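A single protein chain has been omitted; all remaining protein chains appear in their positions.
Our next item is chain A:
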Amino acid sequence: MADNHTIEPQVLPPNPEKATLEGRNKYLGFWFFLGGETVLFGSLFGTYLGLRGGTADGPGPSDLFHVDLVFIMTMLLLTSSLTSVFAIINMKRGNYKGLLLWMTATVVLGLAFLGFEIYEFYEYNHQGLGFGVSAFASAFYTLVGTHGAHVTFGVSWITVLLIRYRKSGLTLTNAPKFYTAVLYWHFIDVVWVFIFTVVYLLGIGG
């Protein structure tokens, strides 16, 4: 068997991401990680909510936020969540090309989101909201910046997977990898929903 180099193709199982012990462990372990991430973002949200009134004569939320821009960013991220759902459905159908295509769409939408965010931070900095200007500024940049770092990491993660497995076809090794990357991406979207509501909408409304 060791010197037989031809690999026998396997039959596609209904849930290829959970067909092996390794896949099941990755799936479960990743959810444990997401439970911890929830607490990380919880502490950043708590800090922001505690400090958002402390603008120290610098610009405040209602002077800065462009909700139209943030609304477009939200739509981009929501749509990228849907494209990653399509990617997983294609994976379960055994359509590997479809998986790669929808994952690429997810990456493109994620990059568009990042572009808007960088523009946004640049604008705020230009309007006098440096990181150390006020307690509000530090709390805002830390919370939204940590989310942006997660988006950056997610985009890089999916890109690496797409390059690494561009020719391999769907296997029991890469199915859990794509699946956990998609879970991560959805989680980023969940966090953004709260940032959109708590930071931006409450920032101009409350």
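Going forward, a residue touches a chain if its C-beta (ideal position, glycine included) is under 8 Å from a C-beta of that chain, and two chains touch if they have at least 3 such contacts; residues count from 1.
Everything that follows uses one rule, which is that contacts and distances are computed from a predicted model.
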### Summary
Name check vs UniProt for the chain missing from the figure, options "Sulfate/thiosulfate import ATP-binding protein CysA", "Phosphoribosylformylglycinamidine synthase subunit PurS", "Cytochrome-c oxidase" or "Phosphoesterase", returns "Cytochrome-c oxidase"
### Which residue of A:71, A:119 or A:153 touches the chain not shown here
A:71
### Message
Applying the definition given at the start, please give the residues of chain A touching the unseen chain.
### Response
7-14, 16, 19-22, 28, 31-32, 34-39, 41-43, 45-47, 49-51, 53, 67, 71, 74-75, 78, 81-82, 85, 89, 92-94, 168-173, 175, 183, 186-187, 189-190, 193-194, 196-198, 201-202, 204-206
